[in-house]
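What you see is the complex with one protein chain gone and the rest in place.
Note that the chains take the letters A and B in the order they are written out, and that residue 1 is the start of every chain.
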Amino acid sequence: MHTHRVQLAVNGKLKTVTVPADERLLDTLRTKMDLYGARYGCGTGHCGACVVSQEGVGLVPSCLMLTVRLDGAAITTYEGLETDPLMRDLQDAFVEEGAAQCGYCTPGILLSLHHVLSQDPVDENVVRESLVSHLCRCTGHYASVRAAMKVLQRKAGMKVAVD
Amino acid sequence: MERVERRWSLSAQARYAVDWIDRTPGLVAGVLEAHRVPAVPHVTNLEELRGLPGIHAVVTATEVPATRFTTAGQPHKEPSPYDMAIINRVVRYMGEPVALIAAQTQDDLRRCLDRAIVEYHGLDGPLHASCPDNVLARWSTHIGESMGPIAGDGTMVTVQRQSHLQLEPHASMAMIEPGGRLVLWTTTQVPYHVRRIVARALECPASQIRVVATDVGGGFGSKQEVIVEPWVALLARLTGRVVKMQLSRRQEFLLGRTRHSATLRVASLWNGQNLSAMHLEVDVITGPYGGHGSSVAHNMALKTLPFYRCPRYEFDGQVRYAVGPVAGAFRGYGGPQGAMAVETHWDEVARRMGMDPAALRIGSLMQEGDPLDVLDPINDRRRVFRGDPIQDLIQKCLDAAEWSAPRGLNEGLGLALSMQASGVPQAELAMVRVVLQEDGMLWVTTGAVDMGQGAREVLRSIVADAVGISPRGIRIVPGDTDLEAFDYGTYASSTTFVTGSAAQKAAQQVKRQLQDLVDILPWRSKSQGPWGGYTIEELAEASFYGPHRRPVVGLGVAAPEQSPAPVAVLVAHVHVDSDIGQVTVQRLVAGVDVGHPINPIAVQGQIEGALAQGLGYALCEEVHVSDEGHVLTQSLRDYAYLSAMEMPPITVILTDTPDPDGPMGAKSAGEVAVAPVAPAIANAIYDAVGVRVRDLPITAQKVWQQMAQSQKSWATCELIKQQD
Partner (left out) sequence: MQWIEASTLDELQSALVQGYRVIGGGTGLLGDENPVEKVVDIRRFPDANQIVEYPSRWQLGPVVTLTHLQAWAKNHVPGLADGLNRLGTPVLRNLATVAGRLANREPTSDLYPMMRLLGTEVLVMSREDPQPRWMLLEYEGPLYGANRVWLALRIPRSTKRRRMVFEKITKARLNGSIVNGAVSWQQSVANGQIHVQMVISGVFEIPCHLSVCSKPLDLATKIRAQWQAFQQMGWVPIDDFRASAAYRAHVAGVVLERLLKTQSGFFESSLEEA
């Protein structure tokens, strides 16, 4: 089996891995880097459970990405954002609203919401559009939308307070 | 409410079976899948495959134990036929194992699968020799005095196969531990049933197996099935190595389970506006193996007929084997199929009588104290309905949905009801162990599983309430069969009611023991704790190291006779695009009686999730199968499901009427709200455009076809106008 040496930054740390050409980033993260936040759900990029963020590209399904093509790339997984203030706000809102039931799809959804709430302007429709990337079989997305809107309102409230 | 458990559900730590698989070195198991059914397959180059590099085992039907079993995770002796072996000599569904393979790596496995040559000897005739006409079960139950024949064809509906679409695929890992016991890590709703069923399949004592249930990334019934576990167990035993397996999404569609498809017919006999008799007839397709077939079929009646007071009930049915994927347990368990038939029928009858569908229902509704087991005349008073008056719940929903307001163009409202049990009536058992650790933590050991429905949180609340301590001081230890907390498992909406009752009993014992301990302790505490001056930590220490050395151990057992029925009332508000038949659900109003909602946020989540699954079932989800038995919808590209953009606004009205039998007054909440969605939408479509689709899912095409047939199609009228 022909293997390739690939260097990539994952959550800000430089990693070098040796991978066969057909290895998906999802498997590299899970089997070589002990990062389990990205999860297999469908293998065709539709369910969003494996989403990671690639610098310069945006959110991508890691189940459809060959690691060998990522030499020099910078990847951020859910784990890389766990201490980010906006992510903490989102997590709090998720807990308050019960937006994570089985939790399997949650890291992917939180990455999408984190991405969309970092932009401006945001409304409920934009939030829902971003959730189209994710299948959540437990909640029907109701609680995740509520949670995202809650964070948005808190942000807006803080803005007003500062102004 | 404590949030520790919900915080855990956001965690990226390794906790699912797939995580354990990815972090543990071991052999990779794979399935050599059948491509022609029904047939007797023969691997012609078996020895070559076994000699391939990296191949540790290739097992075919002739080399597996002969014992037959069912994959249905039900209590012994299962009401499902023992109609399969680990590998069957006859393959009956596409993708069924012709052989099981253990390989060093995925590549070795793929090479082996590519090299395999399989010859098939096609079979005619029945799928199972024991069922010459492919009919697995047939019954005719008529209760009450006949008032004469029930005239008319009644209402005929057909319902489709639905995929669970739980996001985490089936995944298991097996190893032989020193001493020869088999350890299975698996994502399951039923650890103890897995232990027993794998023991039967492998012909070994249950004690020789330990099942460790991991966190479950979505179940909905799919993981009440014991699919992958016997395969990895067999291969682990043969190779002596760690063997692991995770299904792909494609395999989930092929090798997983579906909701049972069926044809149902309902007819009724009326004396004016009084119901004299109801007849339900079901023809249920269970796939080529019979797991859950009969019990799901019976639940189509048990979750619908008791709603309506009636002197005579007739329930006829059959369960048939057929090619296609295997059917199994799925959230709602017969309820969605039954409700589609019965609730559509009530709407049709009301329209025929010129009555308001709500008013007609209210005239016949089940009342407090009415029997729930209406098809069992001997024991029909064993379980009776207790709860919020259903007519009140209906009225609240009608008001919230503005039932009496004029409808917009092509808009309509539809009503449907559903009920559920709280655990399988008279067939539940749960043991819960509550032990005070030496540091003051209470450990609650259970064989139930948290699959996202919030079992941990609910058990924690129940124990905290019963003992009188903070939920913070409680740790839930679920799903390990070596920890001796036998439980039938997490299905049939049982965990809160059954396991919760056991937890409550265990916690009550713990509380008594703690009080006893306070009474006999010789020294006085200065800490002014809540326990007669002591803190829980002091009592914990004293229980192990005090003069009496009396550990605090509660063991609660629940084997309830009761299984109270939660009720859901649903009003759907739809708009129909009359050009193409596309249905847009504008709003759902759900009134739900779950007794006392212990954790309102979790209950809300259960209702919303159930409604979302019901919406998919109603509008678009279907596992399509070709005549030869090929699954045509093998990926999320092809299997139609609803996205976040299509979820309508939902109003949930939760009542709070404590049930006398439930722990803290709770009834079950997980499944009840799936069933009413499809009939409520069908009824709303009739209200909107005057056509009735009796065939799920209600795709735009079907609505359009009906509209075209009824000559009411706006598009047709327009076309004629244009031609004029």
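Keep this in mind: contacts are C-beta pairs under 8 Å (C-beta built on N, C-alpha and C of every residue); 3 or more make two chains touch, one makes a residue touch a chain.
Because the structure is predicted, anything quoted here is derived from the model rather than measured.
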| item | value |
| --- | --- |
| Chains on display which the left-out chain touches in the complete complex | A, B |
| Residue of A:G43, A:G80 or A:P107 in touch with the missing chain, whole complex considered | A:G43 |
| Absent-chain contact - pick from B:W231, B:Y617 or B:W704 | B:W704 |
| Selected from B:R7, B:R237, B:R250 or B:R382 as touching the chain missing from the view | B:R250 |
| Residues belonging to chain B that touch the chain removed from view | 110, 248-250, 579-580, 582, 619-620, 624, 632-633, 635-643, 645-646, 699-701, 704-705, 715 |
| Interface residues of chain A (partner: the chain not displayed) | 2, 4, 20-22, 24, 42-46, 48, 51, 57-61, 63-66, 68-69, 112, 129-130, 132-133 |
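Please note the rule applied: only the chains that are shown with their structure count from here on.
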| item | value |
| --- | --- |
| Whole-Å gap separating chain A and chain B, where each centre is the average of the chain's CA atoms | 29 |
| Contact footprint of chain B on chain A as seen in their complex | 1, 20, 27, 30-31, 34-37, 39-44, 46-47, 49, 77-79, 82, 91, 94-98, 100-107, 110, 128-129, 131-132, 134-145 |
| Contacting residues of chain B [partner chain A, same complex] | 3, 6-16, 18-19, 22-23, 107, 164-169, 215-220, 246, 248-250, 451-454, 601-602, 604-605, 608-609, 611-613, 615, 635-637, 641, 643-645, 647, 650 |
